[in-house]
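Every protein chain but one is kept in place in this view of the complex.
So that you can tell them apart, the chains are marked A, B, C, D and E in the order they are listed, and the count of residues begins at 1 in each.
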Amino acid sequence: MSRYIKPAGQAKFVDRYTKKMNELLVDLNVHEGSVKYGLMGAPLSKPSISHSGASMAPGAIRQAMGSYSTYANHTDQDLRDTQIVDFGDVVMHPTDIVESQDRIYQSVKDVIQTHNPEYFILFGGDHSVSFPSIKALHETKGKVGVIQFDAHHDLRNLDDGGPTNGTPFRRSIENSVLKGEHIVQIGIRDFTNAKAYADYAVKQGVKVYTMQDVLQDRIESIIRESINYLKKRVDYIYLSVDMDVLDQAFAPGCPAIGPGGMDSQTLLTAVQEAAKHPMVKGMDIVEIDPTLDFRNMTSRVASYVLFSFLKSKDLKI
Amino acid sequence: MSRYIKPAGQAKFVDRYTKKMNELLVDLNVHEGSVKYGLMGAPLSKPSISHSGASMAPGAIRQAMGSYSTYANHTDQDLRDTQIVDFGDVVMHPTDIVESQDRIYQSVKDVIQTHNPEYFILFGGDHSVSFPSIKALHETKGKVGVIQFDAHHDLRNLDDGGPTNGTPFRRSIENSVLKGEHIVQIGIRDFTNAKAYADYAVKQGVKVYTMQDVLQDRIESIIRESINYLKKRVDYIYLSVDMDVLDQAFAPGCPAIGPGGMDSQTLLTAVQEAAKHPMVKGMDIVEIDPTLDFRNMTSRVASYVLFSFLKSKDLKI
Amino acid sequence: MSRYIKPAGQAKFVDRYTKKMNELLVDLNVHEGSVKYGLMGAPLSKPSISHSGASMAPGAIRQAMGSYSTYANHTDQDLRDTQIVDFGDVVMHPTDIVESQDRIYQSVKDVIQTHNPEYFILFGGDHSVSFPSIKALHETKGKVGVIQFDAHHDLRNLDDGGPTNGTPFRRSIENSVLKGEHIVQIGIRDFTNAKAYADYAVKQGVKVYTMQDVLQDRIESIIRESINYLKKRVDYIYLSVDMDVLDQAFAPGCPAIGPGGMDSQTLLTAVQEAAKHPMVKGMDIVEIDPTLDFRNMTSRVASYVLFSFLKSKDLKI
Amino acid sequence: MSRYIKPAGQAKFVDRYTKKMNELLVDLNVHEGSVKYGLMGAPLSKPSISHSGASMAPGAIRQAMGSYSTYANHTDQDLRDTQIVDFGDVVMHPTDIVESQDRIYQSVKDVIQTHNPEYFILFGGDHSVSFPSIKALHETKGKVGVIQFDAHHDLRNLDDGGPTNGTPFRRSIENSVLKGEHIVQIGIRDFTNAKAYADYAVKQGVKVYTMQDVLQDRIESIIRESINYLKKRVDYIYLSVDMDVLDQAFAPGCPAIGPGGMDSQTLLTAVQEAAKHPMVKGMDIVEIDPTLDFRNMTSRVASYVLFSFLKSKDLKI
Amino acid sequence: MSRYIKPAGQAKFVDRYTKKMNELLVDLNVHEGSVKYGLMGAPLSKPSISHSGASMAPGAIRQAMGSYSTYANHTDQDLRDTQIVDFGDVVMHPTDIVESQDRIYQSVKDVIQTHNPEYFILFGGDHSVSFPSIKALHETKGKVGVIQFDAHHDLRNLDDGGPTNGTPFRRSIENSVLKGEHIVQIGIRDFTNAKAYADYAVKQGVKVYTMQDVLQDRIESIIRESINYLKKRVDYIYLSVDMDVLDQAFAPGCPAIGPGGMDSQTLLTAVQEAAKHPMVKGMDIVEIDPTLDFRNMTSRVASYVLFSFLKSKDLKI
Partner (left out) sequence: MSRYIKPAGQAKFVDRYTKKMNELLVDLNVHEGSVKYGLMGAPLSKPSISHSGASMAPGAIRQAMGSYSTYANHTDQDLRDTQIVDFGDVVMHPTDIVESQDRIYQSVKDVIQTHNPEYFILFGGDHSVSFPSIKALHETKGKVGVIQFDAHHDLRNLDDGGPTNGTPFRRSIENSVLKGEHIVQIGIRDFTNAKAYADYAVKQGVKVYTMQDVLQDRIESIIRESINYLKKRVDYIYLSVDMDVLDQAFAPGCPAIGPGGMDSQTLLTAVQEAAKHPMVKGMDIVEIDPTLDFRNMTSRVASYVLFSFLKSKDLKI
């Protein structure tokens, strides 16, 4: 073809030295050897209690990745040779929500069994996607422990509304996919939960760090404490990052925004610190509604959550 | 009626354990016994110097309350049995601004005299609503002292434009409703005031903490110092919370936004600290224009300002 | 209470002669005698193929009604004594979509059986709400005929995605709730349907007026022709008004917008013309997503769709 | 100064042949000889019943004028040598609404008496500005007749809310500034008025063309009929153009939008037709809230309303 | 891969019978045989006189195509077997505007010479892209005639600002790519041009239909007249569709919006009528700035402009 023509949507100026983070995403067939990083999108938000467009987040986060380069200045790390196999997105059923969640479970399990990525990343969707994801990992990888960043417990009862985005960890416990004592919740905020669920957390042995704890202690200490707590109890540590753990000023695009949450830097430091540990091998990033966001800001933070994970894993090579 | 039908606008899913903060608002006739918390809306913003839709804030803050639950995790406080008598909103006159302010005065006075709420909360409106509110309290409750959170002095002269939102504390002083030395201003910012009004503050003995003071000292100390200063001088301490004391990143919906202000957490801590003292019995929250806001963020912070007040009062039981 | 205080949200200025259309909405217990007009909201949009916030439309249309007065100048009709019993909204299940649709069916049926409104109005929601509504009417009122205003056939197969918003009339036919020849579709647009469904319409005997037909003929003629066609075949004529029959310039808030549709005046004339006939007794208004709209414009047109219906019925007294 | 520098805000590229409509606006001291066109801004919207930013419209319309050129292709008219003396804007009082309206009256009267522009244009503001404007003209120019383009009568009683934007023509009648039979209202819409005020219009002899009349007749005929009706009764004809006479699709920035109004072309034709008559010498353009508008669209139509006026007056030279 | 996973961004629900218009776009290597339809994107808007994001339009129009199906109901045409070879987008130089325009010329010429599509479509970009496109066609296809839909002449002098979006037809004439008498301009509006350029049009023999002409005559007649006029003079007729020929209510996303333009239906009819003639073989669609648009509305109309072209060409098979 003519020298100046590129495929539709790809005709952007790039200089010869710059590689964008979204270019690390490769198709499975392009990839060679074993899969280090595997990524999947779960565009599901119909389970949400309130109106949510989180189904559009997998696309929005991938797009945000395209705004950033592969190089981390402070540590002089260039990720340009990193490959993240992008398995794609799970097709959702338009009117059967439980079926959709089951498709996520099936797809994660298939991918783990077939390609066995060393690290697995899931872009939600609302928080209900964590249950099928963790269930698949539980069945393939052994005992899973979770560090959940969230303003909410997500331990609501399932009888009243079925498997909504308020239930993934309750559902995990009730289905023996997780034990309560294998869950660490960080960033739980006042006036975002019912007492009944805080009580349930206590009863089930869920370890909880409130936002007040986060403000009083260094996040690195909390993370290290959490890792130390989990590492003797489980085989595989999974980070479940609900972006609404952030203050609304830093994550304006979450459905359940509010004041008094973390700033972006604290969350990024937390994920980076956690990812330093070799047992931390899975992560989901959930609860971004790009239709509510301002300039894709929340998806931009989400992309940095992934970059923070990658930076620590890269150092481990 | 059919089992699945609820009145218009109330057909939202709720699980059986969750109670929302707006459910604490009750009509006077529902309430029994003496009134602990009384709330009124003053939907007035025509006095504002610049264009303002703060008249819509009482509704926006009440709506924001509906996004949050009654339970405070860190201190394990459940406010579900708290009742806030919602007296409703004052009807404003469409073309007579002074009459509107007088109606606020009359309404606050009526409510205090008739129902005598232990704690009184006013949702503005612009800051001009503080004068009628404080005047009514001054006439019914004794000597009032004010802790004003604000980027601005609000001590402009009344000759040039009448009782605008830039004048409530000048008007209070000139009408002997407040003495200058009974006012503490916290968060005053550079480039938001004329020197003449800073000089007037000094002359009248108004106690001023600038934002630089706030950044250099712990907010809890400033509040305790302010309370100690006021408690020997007055009978009743009133918090006047102009949301523009916050940095524009945290309160994007105030008419007079700017950089260099407080973050949300600092303001919430301040109000919580102040409300610990039994003499702190009244509060207004003003200067939110929901038509300018992003996702009702500023009203969400405002609702947490109220929750912080309630949390401290609840602990005192 | 104090003379200037009104309940929260009701403190708006009104002059003594003006009554707003939303004031016609009354609770069942306020109403006396037989119910002439009955209204219900079906806040359901999870069945939609594309992301939709149509669940917020019942509230948005009621709110839009509050912007308009009861008086129609041209015909000198004052509807101020009209009462519309507002039965309220159906509570939706957060994760079971078919259950939600069934609740609509149950609720419509209950309301018809218990209160037997002479005219029944349903505010969707997405177009999937028409099936349960028509099914309930079919079971209580006899053979139903439908005049559907729509850019789309809504005759998609149910196997691929279940009862989405693209299927209500297919589902009605397949469930023997409607016969194909009892459906008249007006405003069908190019490039908004698959040929398979146009063919299905032909095969089932659905009567179709494309937008080109609408542009070439007077809408009053098309409506009269449609009524004449249906009135000998059915017992009860139902208008199903999918707002996307309008051009995107006139209905910016529909999920499936596009150019080349009707202008508002044509739709209002059509509904007014149809409602002149005594057999036209039911109507739904669907496919408005207030989160996408500009200044609630589409819900404002929807409120006028209702007013047009009322105007004709009022003339018949 | 350096050859490439222009005063702040004026450094836009222009080609040598293009002159923009805003360049026709000149200061009084620049102008020579008698004033043909005089323009004034009345940035007042605090009298509005509902929240309005119409005070920003004078600036928005002037800015919109900067988007258009001086040449009218179809009639080959170039207005580049036309001068419109821009007297500026009236300074409003921030808290005394009646005083603000009086200042408009004083300012219009001063300008008429001192400079006697042949044609006088007023940019509102809300519709309450018409009373002081017409009063000033009535006192200086003789008996005034008005052709009002509006969805609303604006004949509300003054007792309930004072001189709001719903009252200018009632106030004019009650103050003997206008007689009812000297008012022609065009575009009155269903469900935008109370019956009491339609009755008042009839009683006072106001001539009314509803939107249905406009749809059924050619606008040129209605205008000619209106001019013929007024020209024998009054000395001076004034057009009062409330932009909400337009359908919401064409004037999205009016506070009181709704469906079923005029399209832009009809209004422009109407004004052009009216301005052909030599007795049509004054005009106001009101009820644009630029804070609600989309891309200043409504102010753009407003600027064309002025251009249509100018085109006809220019032809008369 | 797992059965429910699709490549990123493609996991949308589709039913088995529905094909979307964007699926007609195929890569060159997928296509077999001679190329009937060829499409190229020219993402260039830096030449624009005013700020423009028209460089984003090629993507926005392609995306809009994904909202529509292949079937045209009224004429029972299914375009599902049509293939449009999408050559992709031209890569623009970030700081050399003339170079960017030259790359468009080179790319169009290469594509015409190498693949010789029977019909050639270019998505701008601002209107400056028409010159390089027409120049390439002029050099490969013979004498080109243009039907330009536009509010503006686009005949500005090139000395003052170089090859801006206000100059493509002047530049074509001055470079002997077009003769003035081979240009027909339809929809030229008052107050959007300088007299000098209207005079230039007359002098060069450009045939002009103003908006007033369009309102007074049927668009089909104007198109037939234009075709008849051009067909004896040129070898190849090219439609240049500047979307700002539409009224701002129908094309809110053009940089130069205004009232008094065409409605969408008129433009679609015009393009459909023109495309019936076999000599009409090329088309560009320009001046859409997706960053200014509302819900991609203007790109949606643009996609229908293409569909109208295709419909007529399809009938000719």
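To be clear about the criterion, a contact is a pair of C-beta atoms (placed from the backbone, for glycine too) under 8 Å apart; a residue touches a chain by one contact, two chains touch by 3 or more.
A quick note: this is a predicted structure, and the numbers were derived from the prediction, not measured.
J.: Shown chains touched by the missing chain?
T.: Those shown chains that the absent chain touches are A, B, D, E.
J.: So which of B:Asp96, B:Asp154, B:Asp247 or B:Glu287 would be touching the chain we can't see?
T.: B:Asp247
J.: Just name the one of E:Ile5, E:Ile49 or E:Ala72 that touches the chain not displayed here.
T.: Checking the options E:Ile5, E:Ile49 or E:Ala72, the one contacting the hidden chain is E:Ile49.
J.: Even though one chain is hidden, which residues of chain B still touch it in the full complex?
T.: Where chain B meets the chain not shown: residues 49, 156-157, 160-161, 166, 188-198, 208, 210-213, 215, 247-249, 252, 256-260, 292, 294.
J.: List the chain A residues touching the unshown chain?
T.: Against the left-out chain, chain A lists 13, 15-19, 21, 67-76, 78, 80, 249-250, 263-265, 268, 294-295, 297, 300-301, 304, 307, 311.
J.: Contact with the hidden chain only, please: which chain E residues?
T.: 46-49, 51, 53, 55-56, 93-98, 161-164, 291
In this text, only the chains that are shown with their structure count from here on.
J.: Same or different, please, for the chain C to chain D contact, judged on whether over half of the interface numbers appear on both copies.
T.: different
J.: For chain B and chain D, what's the span in angstrom between their mean Cα positions?
T.: From the centre of chain B to the centre of chain D is 41 Å.
J.: Go ahead and note the Å separation of the Cα centroids belonging to chain A and chain E.
T.: The computed centroid separation for chain A versus chain E comes out at 43 Å.
J.: Any chance you could list the residues of chain B touching two or more other chains?
T.: Counting only residues that touch two or more other chains, chain B contributes 13, 93-94.
J.: If I apply the definition of touch given earlier, which pairs of chains qualify?
T.: In this structure, the chains touch in these pairs: A-B, A-C, A-E, B-C, B-D, C-D, C-E, D-E.
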